[in-house]
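All protein chains but one are shown at their positions in the complex.
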Amino acid sequence: MTRWRRNESGNIAMSTPGYADDKVAVLARLKKIEGQVRGIHKMIDSDRYCIDVLQQISAATRALQGVALHLLDEHLTHCVVHAVESGGAEKDAKLREASAAIAQLVKS
Amino acid sequence: MTRWRRNESGNIAMSTPGYADDKVAVLARLKKIEGQVRGIHKMIDSDRYCIDVLQQISAATRALQGVALHLLDEHLTHCVVHAVESGGAEKDAKLREASAAIAQLVKS
Amino acid sequence: MTRWRRNESGNIAMSTPGYADDKVAVLARLKKIEGQVRGIHKMIDSDRYCIDVLQQISAATRALQGVALHLLDEHLTHCVVHAVESGGAEKDAKLREASAAIAQLVKS
Partner (left out) sequence: MTRWRRNESGNIAMSTPGYADDKVAVLARLKKIEGQVRGIHKMIDSDRYCIDVLQQISAATRALQGVALHLLDEHLTHCVVHAVESGGAEKDAKLREASAAIAQLVKS
């Protein structure tokens, strides 16, 4: 599978991101999370009980984390695999970058 | 400081939440997080690079976590303290509930 | 329940920690975690497969987190409650300290 496309001006090649195949599903998950955050805003605005608000924040946090893990998975199986197969400096750079992203995700 | 108010029907007393004093600031933080999530949606929609999207998800996750820690802090210093000062069953219930909320936050 | 005792020299009063009542159980959990870490060391020494080692590290991390949540719970229900009941500067200091400990735990 080629993971390259032409941009609007038609003359610069850009790689499609690893999540290209299920972009619609990822967008739907983000819309839902946006709604969750708006719901938390409403809860605060209506003086809802702290503990109930905290539960909704945990749910939104886990949902964001789920999207991040999904994107990372797609990134590994597409972008990183592509770089490994191409070899050279790109391979090392992509591996270092992926490790840094994993570390950031684990620590956040 | 009294942390009780009448509800709409006027005959049931409800406690105000622990975050009542800085509700405006909390609401502003949530509006900003909602904007961050909308920004992530836009990044996905424009096929932005996976790693860049992951960084923004980390930022939004940390921001949500920050709001949760703030609410928990306010909950401890207002609701839990109030329950401890009142004593009795309410005190034990509030402490158990706070511990459960902390555990959930640590694990999410 | 008095939560104070004399130290060795007999002239400085020290509070007993919140976990005093189930110290034996906490010590046993820590002994087990020490064994888990020693087991991970042995796995590395015998060139065991990375993914299997990672699973054992996750188990040890969760076990440490479990002890931390337990200590925090005991700290809230004993030390913090005691400080709230005593009131004054001690109350505010203990609440600030507990919130900082929760934040550290959530972020680690």
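General remarks:
Order of writing sets the labels: A, B and C. Residues in every chain begin at 1.
By definition in this document, contacts are C-beta pairs under 8 Å (C-beta built on N, C-alpha and C of every residue); 3 or more make two chains touch, one makes a residue touch a chain.
These figures come from a predicted structure and were not determined experimentally.
Looking at the complete complex, one finds that the omitted chain is in touch with A, C.
Counting the whole complex, the residues of chain C in touch with the unshown chain are 14, 16-20, 23, 26-27, 30-31, 33-34, 37-38, 40-41, 44-45, 47-51, 53-55, 57-58, 60-62, 64-65, 67-68, 71-72, 74-75, 79, 97-98, 101, 104-105, 108. The missing chain lies against chain A, touching residues 65, 68-69, 72-73, 76-77, 80-81, 84-85, 91, 95, 98-99, 102-103, 105-107.
Here, only the chains that are shown with their structure count from here on.
Among the remaining chains, none touches chain A as well as chain B. In this assembly, the C-alpha centroid of chain B lies 25 Å from the C-alpha centroid of chain C. Averaged Cα coordinates give chain A a centre that lies 34 Å from the centre of chain C. For chain C, the set of residues touching two or more other chains reads 107.
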